[in-house]
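Missing here: one protein chain of the complex. Every other protein chain is in place.
Showing chain A:
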Amino acid sequence: MRSLATTCAALALTAAALPALADPDPADWDAVLDEARGQTVYWSAWGGSTATNDFIAWAGDRLKEEYGVTVEHVKLADTADAVTRVLSEKQAGQDADGAVDLIWINGPNFKAMKEADLLFGPFAEQLPNWQYVDVDGKTVQTDFTVPTEGYEAPWAMAQVVFMHDTDDLPERLPNMGAILDWAQANPGRFTYPQPPDFLGTTFLKQVLLEAVENPEVLMHPASDADYDAVVAPLWDYLDELTPALWRSGRAYPASGPAQLQLIADDEIDLAISFSPGEASTAIADFRLPDTVRTFVLDKGTLGNASFVAIPYNSGSKAGAMVLANFLMSPVAQVHAQDPEVLGYGTVLDMDKLPDADRAEFDALELGVATLSPDELGEVRPEPHPSWTTRIAEDWQSRYGTGQ
């Protein structure tokens, strides 16, 4: 009888310990590197921008060379696709070797995955390159107010800027009210990506941030009690703006990069971007005219970090961690910040870097259309994800279905 109980207990213990045994431990980095060699990492990342696609291909080449890890970019039309994928795998009981090994993620998608226990971790803060990350100065440990707790690793900082074609709109616009006035005076010359595209939703949030009386309320989950009252000014603003939009708001560009084409064709003169360096990069690439410059609003603009996370059922967790660590490395960060490549803000703290690496950052030419860190002004934190989800949904029924 006793032996039976012991056997059962032993079995239970083994069963409980098994997943932990199977997963690589980021604290033992050499073991991670050993295990990673030969693995293939399927990195699910939004595939709509050729600049990011090129960067991911570059990272893949470096990883193959230095660590023997193969990176396959699974180009997504929407990050939610990867989330769905992992979720349905979990529902179907496919708990090992899922289709997704690494996801470029933030905000509501991270919240959804973390709450559904779909993520591997914590791992991020044990990665060797975490030592260089700017933990105090940048929002790398919270994601849209949700604590990351090591379940995702930051790799780029983003901040809202507005791109304007100085041929037609020479002066910067100081606030959302001025943008509305200008749009109404120049009908058809402004638009934003169609929500639920993340950049389109970001535009809505930027409006909301300026329109609400007390922005503090946005830091807490939206409740039915106050939601309608808080967002009412947003709908008022859009009701005024929409008739003055490009195509009178009957069609919208599908994504951020699609706006670049519209500026290049001189269809619009003003567009939102979530990357201070995007305009300079696009000018270098012929995708924007060299008359484009950027500006931020007087009261600051939204900013956040881009992260990568590893699904709980990835079959290449070690390889994925090697990739996540590489993305935080000074060499990858300097490459990403180069306006000729991506023009993304770095997550690293310059004071923590070795001198040689810091010199590389200092040597970067930021590009004609990129604002200096001082000029970028105040970074406003992202609202709680619940606001994002609800305004994107409501936008669709208000403006997205021709009603």
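Brief remarks on what is shown
One rule holds in what follows: a residue touches a chain if its C-beta (ideal position, glycine included) is under 8 Å from a C-beta of that chain, and two chains touch if they have at least 3 such contacts; residues count from 1.
We adopt the following convention: contacts and distances are computed from a predicted model.
One subunit of the complex is not drawn; among "Cell elongation-specific peptidoglycan D,D-transpeptidase", "Carbohydrate ABC transporter membrane protein", "3-oxoacyl-ACP synthase" or "Putative thiamine transport system permease protein", its UniProt record names it "Putative thiamine transport system permease protein".
The missing chain, though absent from the display, is touched by one residue of A:69, A:82 or A:391; that residue is A:82.
Of the options A:44, A:206, A:275 or A:301, the residue whose C-beta touches the omitted chain is A:44. Residues of chain A that touch the chain left out of the display are 42, 44, 47-50, 53-54, 57, 72-78, 80-85, 87-89, 91-94, 99, 108-109, 112, 187-188, 194, 246-248, 250-255, 257-262, 264-267, 286-287, 289, 397, 399-403.
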